[in-house]
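Heads up, one of the protein chains got dropped from this complex, but the rest are sitting where they should.
When the chains are written out, they are named A, B and C in that same order, and each has its own residue count from 1.
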Amino acid sequence: MGKVLVLFDSAGGNTRAMAELVAEGAGEISAIEVRLKTVEEATPDDVGWCDGIAVGSPTNMGVLSWKMKRFWDDAMRPHWMKVDGKIGCAFSSSGGWGGGAELACQSILTVLMNFGFLVFGVTDYAAPMMTAHYGAIAAREPRAEAEKAACRLLGKRLAEWVALYADRRDDQHPVGKPDRMMPG
Amino acid sequence: MGKVLVLFDSAGGNTRAMAELVAEGAGEISAIEVRLKTVEEATPDDVGWCDGIAVGSPTNMGVLSWKMKRFWDDAMRPHWMKVDGKIGCAFSSSGGWGGGAELACQSILTVLMNFGFLVFGVTDYAAPMMTAHYGAIAAREPRAEAEKAACRLLGKRLAEWVALYADRRDDQHPVGKPDRMMPG
Amino acid sequence: MGKVLVLFDSAGGNTRAMAELVAEGAGEISAIEVRLKTVEEATPDDVGWCDGIAVGSPTNMGVLSWKMKRFWDDAMRPHWMKVDGKIGCAFSSSGGWGGGAELACQSILTVLMNFGFLVFGVTDYAAPMMTAHYGAIAAREPRAEAEKAACRLLGKRLAEWVALYADRRDDQHPVGKPDRMMPG
Partner (left out) sequence: MGKVLVLFDSAGGNTRAMAELVAEGAGEISAIEVRLKTVEEATPDDVGWCDGIAVGSPTNMGVLSWKMKRFWDDAMRPHWMKVDGKIGCAFSSSGGWGGGAELACQSILTVLMNFGFLVFGVTDYAAPMMTAHYGAIAAREPRAEAEKAACRLLGKRLAEWVALYADRRDDQHPVGKPDRMMPG
């Protein structure tokens, strides 16, 4: 049974709200176990446990928060070269559109790639004019349904890749599923 | 008199709409000459002419368009090491929020840095929950006033830096101007 | 049988030399079919055919070349949303160390992520002080054995992920293989 970890840092609750939606989306795929942990609660065992991980951080100066960075720099360092091959993705909440949330996601993906993870974004749209090509983003709290849908879609896609690649369930390949939304 | 070039590629008109707003914003600063050119029209002479440049591209797969890239790869290559020190910024229109517009701006800034340009983003907000920290972005056409304001603000800031650094007009330093909007 | 495509653009032969080494490395894993194609030769069918892809480009202004970009912008656009889930990685040759090869790799990975690919770098070292954490890089032609080894290692790792995830050969998971080189 595929295992998904949603790991996040949140200062004011916005990234936490995203994390809960990502976890909810992962839960839409059957037979996937989902854990939701703050960066304070999480340990390297949680990372070791999972097949796929979604990492969320507030957008702080266009890069993941120092607390989330410290987790990977310090706590995870002894596990480097031992956790390669997990599937990873990112999400981030910034103060506004154009505020660096995509770049913060990119910095998270850079960290995950350093650990040998295979990282991805979502091709399809969660709502008209709302996607998560390099991770899910929100301006502050995800309030509009479109922003919530992007978070759920990221979690769902993570669970699908875990189901396909870790659990070898061919029916979970997203290509061919009928409900994917094109832009427009 | 400071010179600003707004150089853009546009497939369907969205990035063109942004470019016009960026040029409009640059025009808000007195004694700044503004040129607006498509990537097909522009020549290296236009780049050589300007003190500051805003480069816009559709977000194509998260990176500037191949046509804009070709301009810098091919037409501008003979001028490399001869145009250092200009001031640069970026803007991009994507198919939706989370669609890579920030990453496309980053790729434009990478190209500009390669030419020795000093690149910047805008700290202040153009409207509540709308900024241009790494360039101005829009989902499709900038339609909402907030998105339009972000484009204008980018152009204005570019003109301010040009006025300050190329024209040495100390009164144009944005720090200290009374009209800057904080997030929130 | 897992299929690997090595797709590259090369102006002066340096990226071509890297591509041949990447292909050679992929061939170190048994039962993997490897195709080597220039961006002029390749068609979307080649991309559709493969389970994993390594994309190489000269470092042109810190970003993939316009010719490689055009392939994904134009030729591949109609196939968007139809090729998700392939495994991807990048390589690039620049004019010198510090010349942007890592950033060019990052721009390639951004493009591949846009297509829904799962992208990766290599954790282990190819030689003392030589790795490929975000793709294989070289200053001009890969001449030193260390640089050649990094290219081969990238290709080998790609083939391992393809063997593991597309062909479901558990024995090919790199974690646990005895020959991985730590830094130092």
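Assume contacts are C-beta pairs under 8 Å (C-beta built on N, C-alpha and C of every residue); 3 or more make two chains touch, one makes a residue touch a chain.
This structure is a prediction, so every number in the text was calculated from the model and none was measured.
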Touch criterion as defined above, residue of C:F8, C:W66 or C:Y125 at the omitted chain: C:Y125
Contact partner of the left-out chain, one of B:A26, B:A104 or B:V122: B:V122
Residue of C:G100, C:G116 or C:P174 touching the missing chain in the full complex: C:G100
Where the missing chain touches subunit B, by residue: 80-85, 87, 106, 110, 113-124, 133-134, 161, 164-165, 168, 173-175, 180, 182
Contacts of subunit C with the absent chain, listed as residue ranges: 62, 95-103, 106, 125, 128-137, 139-140, 146-147, 150, 183-184
Subunit A residues that touch the omitted chain in the full complex: 60-67, 69-70, 72-74, 100, 103, 107, 110-111, 113-115
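One rule holds for everything that comes next: only the chains that are shown with their structure count from here on.
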Between subunit C and subunit A, distance of the C-alpha-averaged centres to the nearest whole Å: 24
Where subunit C touches two or more other chains, by residue: 110, 113-115
